[in-house]
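Please find one structure pasted underneath; my questions will follow.
Only one protein chain is missing from this complex, and each of the others stays in its spot.
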Amino acid sequence: MKDKLVALADAVSAHIRDGDGVVLGASLESNIPFAATHEIIRQGKKQLNAIAPISDASTDMLIGAGCVALVTGAWVGNVSGGLGHNYRRAAERGEPERIVVRDHSNFSLAMALTAGAYGLPYVPVRSLLGSDMVGSNPEFRPAVDPFSDPPRPVVLVPPLEPDVAVIAVPRADRFGNSHHWGNAGLAQEAALAAGRVIVLADEIVAPDVIASDPGRVLFPGFRVTAVCHVPAGVHPSPMVGRWRRDTEFFDDYHRRSRERSGFLAWLDEWVLSLPDHEAYRARLGGRLEALRITGEALAAPVNYAAE
Amino acid sequence: MKDKLVALADAVSAHIRDGDGVVLGASLESNIPFAATHEIIRQGKKQLNAIAPISDASTDMLIGAGCVALVTGAWVGNVSGGLGHNYRRAAERGEPERIVVRDHSNFSLAMALTAGAYGLPYVPVRSLLGSDMVGSNPEFRPAVDPFSDPPRPVVLVPPLEPDVAVIAVPRADRFGNSHHWGNAGLAQEAALAAGRVIVLADEIVAPDVIASDPGRVLFPGFRVTAVCHVPAGVHPSPMVGRWRRDTEFFDDYHRRSRERSGFLAWLDEWVLSLPDHEAYRARLGGRLEALRITGEALAAPVNYAAE
Amino acid sequence: MDYSAQEMMIVAAAREIADGEVVFVGMRLPLTAFGVARATHAPNAVGLFECGLARYQPADGVLHTMGDPPNQLGAAWATGLAQVMGLLHAGRVDAGFIGGAEIDRFGNINTSYIGDRANPRVKLPGSGGAADIAAMSKRLVAIINHEKRRLVERVGFVTSPGYLSGGRARADAGLAGGPAAVITDRCILRPRGAENELHLATIHRGHTEAEVRENTGWALKTAPDLAETPPPSEAELAALRRLDRDGFWR
Partner (left out) sequence: MDYSAQEMMIVAAAREIADGEVVFVGMRLPLTAFGVARATHAPNAVGLFECGLARYQPADGVLHTMGDPPNQLGAAWATGLAQVMGLLHAGRVDAGFIGGAEIDRFGNINTSYIGDRANPRVKLPGSGGAADIAAMSKRLVAIINHEKRRLVERVGFVTSPGYLSGGRARADAGLAGGPAAVITDRCILRPRGAENELHLATIHRGHTEAEVRENTGWALKTAPDLAETPPPSEAELAALRRLDRDGFWR
């Protein structure tokens, strides 16, 4: 197997290109790979299509940093804080840049990524019926269910095939095989649909550990392009069994990003002035340590023996 | 929570009706709930629609016993043995009864059950293109992908919503919550799409055991109608970590079912003359014990702690 | 008995959940309502979370998002978004709770754009799962603060469909279900008649019809059987306060 372990900066540099459609976390509010969001900003990637069901404040940061031309998502903001100020500034007055928004619901995004993952030409969905999103997102196509009598309306959702999916996992081996537990959101669909997959691993483990439990593998290692070892790379979002959520950090971001100048100061403090995530962790210091989950609530044993 | 633990005979009697569409195992070759197949035969259920991607020899047994009017599946036979003799007799000369076959491929059946699970009115599929199954299964509908230019053909697959899915799992609690590991086939889709779900548990465990690991839950307990405690209920099919496959049993079935009279003798010996699965296990005796997996290959620990 | 306006809302929301029902509970107020319902009249209700979780008991510990570790620990099901919302899309979810920036007299909800879509005055976060829940739940319950700018004649953008233009419009659009209740801090509105227009159904104690009307952006009609919203019972309030250990809702 090919060793895919590289530094995060190298993975972002090599595998995320200007104009790419990028999924940064697909589990909604947990396991958001903020370390990758920051690195994308540091490297000044441009004109990205930010694809996500929710991804908490990650999309707002990218927009404020001027990396985004297009948002394909169901919800952009700051989940515990409220509205996304950068999202508002960009959508309301083109600051720092105009963005185009392709509105989705969670389910339509799920089906778009499922279509991308499974090579379906489109998926007919009912839950968009009656919503003005059918007009605001020109990719949706109203149609009639040909099996229905009397005819019933449906909305056809075309596939999404992101150029890159960045997925944070609690543990991975150097070859791209990884374990995931807790809610998955759209992480499986996003990883299977993506052209390239970057795994952010909280811990790098021996291949035997991953192979001991193929049922925890959300997407296979052979679909993974690069593995990066980034402890707490999801901060301030939570990761079950590893890191509690740093809600105060989200709130602070929310307050400081209310004005553009405040956001730029925040960005400088937490992203631009820091060379990498190691420095970010050092700046967090004891605050990060306090978020570490130290308790133990182990899953009941599972036996894969064959004989 | 409602206690759903009942005897298998009672579950089959209460929840499987003549004419029902029934999934008996959806993991292809492992975890096939043969104990339920036998009980359906003992209770003389009629006119069933046997829905399965493969289900090894289970469908062949049901057909031979005269329980089946319709087969909706991708493959019917005896995986290690070869052709399904009862299937052949029914399809070739209406013995014991004429059956109608609705041909599927594995992927089209997957999409039909996914559509049933997710309430999609249909799923457009490419992998049926060029196959004569598009003519032999009148439910498939050739169409054109409206997003394509030049126009590309697709085949529309309508949803399957089985009346009942019978799913074998290594462990469950009395309330319908269950764990599954190893390949899942279409078990998740079938259980989510079905009107009623009967769980055959190799072991009944305390609710805490299941709750310790919600990631092993393939379908939620609140969707389960009945739980039956049937150790080795999958025999002769395998269950990872529990039971090896009894290939000799499949081969014996294949040999003896070559002629109708031989099948009837087999059926009498292994199904009709036995009151229940406990008696079946007793007849297997030491042979069953020899199939028990006694080794240990435990999955690496997983921590769900929140603090 | 003394209770806050939000406690009244939570208890009213809890009463919308019948025993054994499967409900999208979202976060905060409806999540607490789910806990109250489980602890009182609906011990077998099941809560769904769009991120891919289902729970019997509400989480032990404060949640800021549905993906927080306490919501994962001891869950009934940890899976993907598609599996959970697929249950909804297949018509297997009894009720869903959503909030919104604006709601109109037919229960349509906007969480997308205030003002012109191309140049919005306010860009709101978007649907999340709200559109799906509004379209596909058997019953929708909306929770909103009762302000004139929020309860409007007609929303500028329908993120989540209610009865659309009223009458049979929702059915004609291909949807069953629809809003069953709009719970505000002053009252409960419910659809009535063939038009499916929201009517004032019950008023929370301490509020008046005139005040409700004054704070509603359309000529609100009153149900003929208008009543007071039953205040929280001792049991309901006790259940709520056992969950709300830090007094967030008091």
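Each chain gets a letter, A, B and C, in the order it is written, and its residues are counted from 1.
Note that in this section contacts are C-beta pairs under 8 Å (C-beta built on N, C-alpha and C of every residue); 3 or more make two chains touch, one makes a residue touch a chain.
Since we're looking at a predicted model, the values are computed, not measured.
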item: Partners of the unshown chain among those that are drawn; value: A, B
item: Residue of A:L120, A:V166, A:V197 or A:V240 in touch with the missing chain, whole complex considered; value: A:L120
item: Candidate in contact with the missing chain, chosen from B:R17, B:K46 or B:R88; value: B:R88
item: Residues from chain B at the interface with the omitted partner, ascending; value: 27-31, 53-54, 56, 73-77, 79-80, 83-84, 87-88, 91-92, 101, 103-108, 110-111, 114, 125-133, 136, 152-154, 181-189, 237-241, 244-245, 247, 250, 293, 297
item: Residues from chain A at the interface with the omitted partner, ascending; value: 1-2, 116-120, 177, 188, 192-193, 211-212, 214-215, 217, 219-223, 304-307
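Keep this in mind: only the chains that are shown with their structure count from here on.
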item: By mean Cα position, the chain sitting nearest the middle; value: A
item: Distance between the centres, which are taken as Cα means, of chain C and chain A, whole angstrom; value: 28
item: Chain A and chain B, separation of their C-alpha mean positions in angstrom; value: 36
item: Contacts with two or more other chains, residues of chain B listed in rising order; value: 119-120, 212, 215, 304-307
item: For chain C, residues contacting two or more additional chains; value: 53, 68-69, 72-73, 75, 78-79, 82, 86, 88-89, 136
